[in-house]
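What you see is the complex with one protein chain gone and the rest in place.
As written, the chain order gives the labels A and B, with residue 1 at the start of each chain.
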Amino acid sequence: MAVGEVVTRVAAGIALILAAVGGPGAASAAPGTDPLDLDALGARLANPKTQKATLEALAGRADPRVEPLVRALKDGALYPVKSGGFVLLADDGGVRTLRGEPSVDAKGQPVAIEPEQEAVGLDESSFGLVNRLLERFAVLSPRREERESAAVKLGNSRDVSAIPLLAAAAERERDPSVRAVLAEARAKLELLSPDAATRAQAVRYLAALRTEVALAQFRAMLAEEQDPAVKSAVREAIRDIESYVGLRNIVGYVFNGVSLGAVLLIMSLGLAVTFGLMGIINMAHGEMLMLGSYTAYVVQELFARRWAAQQDYYFFVALPLSFVVAALVGLVLETGAIRFLYGRPLETLILTWGIGMIFQQGARLVFGDQTSVNPPTWFRGGVEAMPGLILPWSRIFIVALAALALVVLQWILQRSYAGLRVRAVMQNRAMASCVGISTRWIDAMTFALGTGLAGVAGCALALIGTVDPEVGKTYIVDSFMVVVLGGVGKLLGTVVASFGIGISNKLLEPFIGGTAAAVYAKVAILLIVILFLQWRPTGLFRQRGRAAAESASA
Amino acid sequence: MSPDGRARPWGAEHAALALFGAVFVVGLPVANAAGLVSDYYLNLFGKYLALAILALGMDLLWGYAGILSLGQAIFFGIGAYSIGMCMMLEGSGKGVYGERVPDFMVWNQVYALPLFWRPFEHLPVAVAAAVLLPALGAVVIGFLTFRRRLRGTYFAILTQAIAFAVWLMINRNEMKLGGTNGLTDFKSILGFSLAAPGTQRALYTLTAALLVAAFLVSRALVRSKTGLVLQAIRDNERRLEFLGYSVASFKIFVFAVAAALAGLAGLLYAPQVGIITPSQIGVLPSLEIVIWVAFGGRGTLWGALLGAISINWLRSVLTATYPTLWPIILGGLFVSVVLLFPQGLVGVGARLGSVARSGRAATGVVAAPDAPERTA
Partner (left out) sequence: MPAYSRRQFLRGTLVAGAGVAAGVGFPRIITAQGKGPIKVGVLHSLSGTMAISEAPIKEVVLMAIDEINRAGGVLGRKVEPVVEDPASNWDLFAEKAKKLLLQDKVATVFGCWTSVSRKSVLPVFEKNNGLLFYPVQYEGEECSKNVIYTGATINQQATPAIDYLMSADGGSKKRFYLLGSDYVYPRTTNKILRLYLTKVKKVPESAIAEEYTPFHHQDYQTIVGKIKSFSAAGDAAVINTLNGDTNVPFFKELANQGVTADRTPTMSFSFAEVELQTLDVKPLVGHFASWNYFMSLKTPENLKWVSAWKAWAKKAGIGDKQAVTDDPMMHAYVHVKLWAEAVKRAESTEVDRVLKAIESLQVSSPVGKYKVDAQNHHTWKPVYIGKIRADGQFEVVWKTKDWVRPAPWSEVTYPGRGCDWSKGGKGSFDMVGGKRVWLSEKS
């Protein structure tokens, strides 16, 4: 190495350490006041000999003003101009100065980059350095998420020199959750501190947080640690954390099970009405669900285009709309085709299968295969029920929605006058007709109710899954299973079956473990259902409704 | 079967069968040998005819005995996988990796042939397994369910659950059956290269001949006393029980026959199509079999053939000419046939020949199709 290089490197190194300790302070003290010759900096970066050293020196400064320059260097969008300065090629193809303004020459014309002009090259070995630079800028970024993620990175970096930086950043930090992250990161680094008291304190701090974050480090420390006080603190910490984690996991599995149960329930409620109550095998039930999902998509896109400011409220419109759309389609289906096939469940099967194919392909032709529904902002992320356990809002919403749909359906069927008429028709069609109930009207309405519920399910499921033409086929088998297991014609049975299957499935998965737990758990559940049906063919609860007569002959 | 129980003379039906045999068993292969029909089309028809055997079994089970099974595709799969395993082992050493074990085992890091694969090295074992294993499975399922009076929709959903579970399992690579890739890259069968047109022609002719044979056997079964009992089961099972018949045994029997036919279909399908994947087993293919039979007209045997061949042929043609619209066309066809021709395509034929009976044909038939228009 040449002497000059050695000197440069040492100087850069000292600058780095000084900057790390005093850098944030310096930056916060006077962020833009000291004059910064960006062009000179650019020149030093353009020179391959001084590039690396310059970058290392910059690492300590964390001055946001050099960010555009460094970023352009990384993107290969930094170009020298004949006048001796530098310009950047922006994303839109425009040319900017190093300060970010549009670049104009002496005549006021926008500067263009010569076609043969080569961008300033970044040596591959410095690529990482540039990225680290840009990341360090992030701890002091005005954006909260950037500060948080930079803090986490530093915490995992095992770079003890970052402790002062973290401490200084924590002091400036206003946001409590980011401050917590900074403190956690600092504690992680302090585990590597040479001072035993600091280590012990860090261990206790992290144990109190009940975080698994340092568990592996604790285990390693158990083997290497010399100081007995620290060692016992570590042992206690591991015990505390492990027992907490066990509890937390079980709560998590139960929630997963409830969530899955709610998904099954909401899919199957509609089928419980059309198949359970009316005895119609509707193979297009899945496509009704699909209609609901696509309604959500259309409304989402409509809001994005017309009322972007109120984008989040699209969901409130989509939910009732999907009920209406699916119910209307069901109404047309019933009056137009299915009513001619009452008493012939298997012809209905073929008819609805054909209709399902038409709808599926129709959706594909109209929407294509690349649609997706994104939840409104309040449904994103989740609530931290226990430290480390996040229950997603969208799933909580689905549980609530399923419960609501159940209550409403139950109320309609049992408490309302309309429900009374429905039950009358299902129990004894002839008599009901005799007392003046319009059976045709009731049939149509009930079927529409069933398909409408499927539509609502589709809208809700779009939050957590995909929106594509095949979505119906994914859910139909499970829906029939749930309805039959619960006992055709009994709503309570459907509920019990959904949650029973959901919770058992989710508790079995971790129990089975291995690379294919999800599939094996499902198969196990299916086997249990099969065996159960052997023992009690009519399902969990005795049945009522028209289906009772149908099940004997099929 | 006509109401008075006497077997009707075969007459015209014999003629139809002869015509069918002439065209499919003799005509097409000869035309292919002469170069008039391409290998590709012959191969396609081989596939259709194999599926027709599958539909035949379904019709026996559902059309005549009234048992709806939504899991026939499993038995089909057993047959196809059996012969598939045999063909894979025959081609050992000639795969991409050049190893003794099939390629998919290599990338699953299984280097020794699993025990359950070994018997399939021998063709007779594979053929026997293809037909007998499904029958055995059917007997077991039937024993567990029919004896408990599980019937109707519940039985259907149960078979659907079984199909779903089997499909999920076979999709896993841990099962050592190729996972979602299935078995492919068959090189030869019994030493005859599968790429040679002669082999494919022979396979086709075998399929067509076996279809005709299966048809004749089914016909005989349906016209026999057992056939009568089966239809009685379909029409009114309780009454038959009260008359002292062991209904469960008959059901198990017909279920086993249907399963064996499905296995046979799979056996003939795999060498001609050249690939068998779990997508041919499972819930959706099982549902499609039902659709074929219902579309063609259940309870007539001819309906099964007609339905299976026409729908699969239509699908091949439509996916080529209308790649974006074919499900709509096919779905629309299902809808119209159900609404206008409740007896399926066979009903169309019947209608064409009996304009005078249009009044009777139009009345909806409840669950059990025992209208006099039906024969046997």
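In the analysis below, a residue touches a chain if its C-beta (ideal position, glycine included) is under 8 Å from a C-beta of that chain, and two chains touch if they have at least 3 such contacts.
None of the values given here were measured: they were computed from a predicted structure.
Novice: Could you tell which one of B:Ala16, B:Leu216 or B:Leu340 touches the chain left off the display?
Specialist: Only one of B:Ala16, B:Leu216 or B:Leu340 touches the chain omitted from view, namely B:Ala16.
Novice: Looking at B:Leu133, B:Val293 or B:Ile309, which makes contact with the chain not pictured?
Specialist: Of the candidates B:Leu133, B:Val293 or B:Ile309, B:Ile309 is in touch with the missing chain.
Novice: Of the listed residues A:Val95, A:Met221, A:Leu260 or A:Ile338, which contacts the missing chain in the full complex?
Specialist: Reading the full complex, the residue touching the unseen chain is A:Leu260.
Novice: Under the stated touch rule, tell me which residues of chain A contact the chain that is not displayed.
Specialist: 75-77, 89, 93, 124, 127-128, 131-132, 145, 148-150, 152-153, 156-158, 188, 211-217, 245, 249, 252-253, 256, 259-260, 361, 364, 368-372, 374-375, 380-382, 384, 388, 390, 392-395, 464-466, 468-470, 474, 506, 509-510, 515-519
Novice: Would you write out the residues of chain B that touch the absent chain, in ascending order?
Specialist: Residues touching the hidden chain, for chain B, are 2, 8-9, 11-13, 15-17, 19-20, 22-24, 28, 31, 37-41, 43, 45, 93, 96-98, 103-104, 106-109, 168, 171-173, 179-182, 184-186, 195, 273-277, 279-280, 300, 302, 305-306, 309-310, 313, 316, 319-320, 323-324, 345-346, 348-350, 352-354, 357, 373, 375.
Here is the rule we go by: only the chains that are shown with their structure count from here on.
Novice: Starting from the mean Cα coordinates of chain A and chain B, work out the distance between those two points in Å.
Specialist: 44
Novice: Using the touch definition from the top, list the residues of chain A that touch chain B in their complex.
Specialist: Residues 281, 283, 337, 340-341, 343-347, 349-351, 353-358, 360-362, 364-365, 473, 477, 480-481, 484, 488, 515-516, 519, 522-523, 526-527, 529-530, 533-534, 537-538, 547, 550-554 of chain A touch chain B in their complex.
Novice: Within the complex, which stretch of chain B touches chain A?
Specialist: 66, 68, 144-145, 148-158, 160-162, 164-165, 168-169, 171-172, 174, 234, 236-238, 283-284, 287, 290-291, 294-295, 324-328, 330-335, 337-339, 342, 364-368
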